[in-house]
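Every protein chain except one is present and positioned as in the full complex.
== chain A ==
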Amino acid sequence: MSPTATAERTGEVLLELSGITKRYGANTVLDDVSFKIHQGEVVGLLGDNGAGKSTLVKTMSGVVTAEEGDYLWRGEKLGTVNRQETEKRGVETIFQDSALVPSMTITRNIFMGRELTNALGLLKLRKMDGIAAQILDSVVTIEGIKSPRQLVGSLSGGQQQAVAIARAVHFKRSLLILDEPTSALAVRATEALLNYLLQLKSEGVSSVLVTHNLHHAFQICDRHIVMNHGRKILDVRREDTSVEELTAAVVEGPEGLRRHREGKPLA
């Protein structure tokens, strides 16, 4: 039996969204979306532009509150869903560009909002630098980072992602949401990142990978959720699907999915 399957069957349900509906004015961007994410699971969230991926990410991370539907964490319904509540539970979102502050050092970014201070609130910079160096050494192996006191703005896209991930890992987040993490990365950095998600998984951390790149998603995700015009049209484990089916669902929506299942792949 594959360990993945075991994890999925025995893994506790970490996050459950149930009947989530979100409207912007007359525009329904999420329409009755429900799914579960288990502990230690890597879930691919796929869909074309405008499918509702970003809003779903914001809902999961607590930045956006849905009009209808429930947010359950480890089976317990959250009364109010906001960033403070989800942050407390260990949800961390790594947005494509906005996870870090370019004008600050790596150390200050890693400890942003969770600074180590003395009783007066003064920063323990030396200690934080030391820990940051350790984190960067132990979890992220992206070349070219010289010192934790480098400004993040001077790093490449891959290095910045690495720092954001290092931060999430150090603070023992339980659910990592990565919004298009590979779009700015070079090939090798992408490989490192994907491997890194697998490493996290083995440590029991769940992640949601939002991506346009089906190949990246298919390689490492245990399960795939495909969104189309605000609806979930596919929620399937890797064993039960193929890159072709996912492609059909993402590109052509429910229609393409139906045709694929009837054995008539898209032209």
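Simple rule for what comes next: a residue touches a chain if its C-beta (ideal position, glycine included) is under 8 Å from a C-beta of that chain, and two chains touch if they have at least 3 such contacts; residues count from 1.
Just so it is clear, contacts and distances are computed from a predicted model.
Colleague: Which of the following names does UniProt give to the chain that is not shown: "ABC transporter permease", "Glutamyl-tRNA(Gln) amidotransferase subunit A", "Multisubunit potassium/proton antiporter PhaE subunit" or "Dihydroorotase"?
Modeller: Looking only at the record, the undisplayed chain corresponds to "ABC transporter permease".
Colleague: Tell me which residue among A:I37, A:V81 or A:L194 touches the hidden chain in the full complex.
Modeller: From the options A:I37, A:V81 or A:L194, the contact with the absent chain belongs to A:L194.
Colleague: Decide which residue listed in A:L30, A:L100 or A:M227 touches the omitted chain of the complex.
Modeller: A:L100
Colleague: Pick out which of A:R74, A:K127 or A:H215 touches the chain that's been left out of the picture.
Modeller: Per the contact definition at the top, the residue touching the missing chain is A:H215.
Colleague: Among A:L15, A:I145, A:M227 or A:V250, exactly one should touch the missing chain; which is it?
Modeller: A:I145
Colleague: For the full complex, which residue in A:R23, A:R83 or A:H212 touches the chain that was left out?
Modeller: A:R83
Colleague: Where the complex has a chain not shown, which of A:G75, A:G121 or A:G263 is the residue touching it?
Modeller: Result: among the candidates, A:G121 touches the missing chain.
Colleague: Need a quick check: the contact residues on chain A for the chain that isn't drawn.
Modeller: 2-5, 7, 61, 63, 83-84, 87, 93, 95, 98-105, 108, 111-115, 117, 120-123, 125, 133, 136-137, 141-149, 151, 153-154, 187-188, 190-192, 194-196, 198-199, 201-203, 213, 215-216, 219-220, 222, 238
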